[in-house]
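For this depiction, one protein chain was excluded, whereas all remaining protein chains were kept in their positions.
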């Protein structure tokens, strides 16, 4: 191997690792293996979504290189996951077209700029750059007369199905409704990060249990069974569980509070008929961070998204 | 300002602070701000109850001054809250009359004497002085032919209403059925003491959840929906949560045990048709204290009620 080709192959393998970490960071994990498993999960569900996720992740990561963002943060995948989510969300909500591909590229680049500003100001971006960019693009498309065209899958609207609800809670974090894809995501988390896996499962389980118990009360009319079976109450809960995962009662208390809040926020977004994306998770987490900061238990974490 | 008027104003502001701390100690909080918010909550619901609470609190505090009780304990509000509760309970259960006002004054004084004896013997009084005095007064009134005349509010007897149950669980700690008043109490706790607020909310939430789940079993016939919506299963659970609040699993375990026990005790009192007041909370807490003492994890706490 010539020195030149070694350089190229080193560059390529470095970039691939950045991409995989970018995918993994969708669930706040930094391991390339997790990203590879997430990609395998995408492929199981839809090759179109896989490509759009990869494109968004790649564009956002390259943009971070161009803008001279912090190298360690970029290599940890912190600049890729928002772009990947922009790709997934546009691919999920709209029919594929040249315009969508262009918007994924532009959206991925924009998400990096938002991310950089938030990290500079020492805010905790979570998935907010993705949410902001996606809402902007979706508003523009709506103004331009493009309508959303999600067909979505048919689910049982009469009875809560526990396994469906649990697995789709994992899948819906990345807009995947396929059950096997959800199982792959769950497996990837448990395999690499036991405590995060336990708390993510707690979030998914609680979302199903809380909505089940709510059906015994006046809240029952509020939470539609269909949304439970689609994992729609669970995917924000899964992320809340992961963000606050840790073996202390403060972690558990924070996670429980964020999970319950996120379920309520999801329902509010459904009632006003706006796409919530992962904003219920972001809002619930920010609220709990703020409460923690006020009571002096907040500890800034190392370079996490 | 003359030295004399400064003395008077200092005396007055000191006494007002004692009174507010006395109200706050109903939920085991020592902050005057909490007491002020509680009083605002009373006013929202009933001006009569507000006055009776203030009267009972004032009489009990003055009595503590006369009897030469420990100054630090008195200033922390430990002698006021039992008197305030006597005022609230008599105002809630009976129609206002001169006799009731006189009994609030006598009851407030008596509660201070009981409190002093219990503190001297290093017992944990919690709200027991109030309970003892109130039961005595109610027995005497019953012997004298005075009947209770609570009209109470009408609630949905067919379906559990979660928000009503949660907010009234906070309100009923001080015999307030008004939903906004309950919300003010909840806000006051969360604002000043995060961990106590979290555990109080846990108590209220569990009381609703446990009764909901119980409705799926043979216990369903036992727990009337009406009582849940009135917050009657929750107000003792709220107090149990606050007493055992703390960021350790032992605290959580103790709180859970006390909460579940208090719900059972509430039901027992309902079945024998006696006014439980906050005795289910006192009994459950004493039981858990005793278990803790036996297993060596009991740590006496600083001057708390």
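A few remarks follow.
Each chain gets a letter, A and B, in the order it is written, and its residues are counted from 1.
Everything below uses one rule, namely that contacts are C-beta pairs under 8 Å (C-beta built on N, C-alpha and C of every residue); 3 or more make two chains touch, one makes a residue touch a chain.
Please read these numbers as outputs of a predicted model, since none were measured by experiment.
Annotation: of A:179, A:204 or A:252, A:252 touches the absent chain (contact as defined above).
Listed for subunit A, the residues touching the missing chain in the whole complex are 156, 159-162, 194-195, 198, 208-209, 212-213, 215-216, 247-249, 251-252. Where subunit B meets the chain that is not shown, the touching residues are 213-214, 216-219, 248-250, 253, 257, 291, 294-295.
Going forward, only the chains that are shown with their structure count from here on.
Averaging C-alpha coordinates per chain places the centre of subunit A 44 Å away from that of subunit B.
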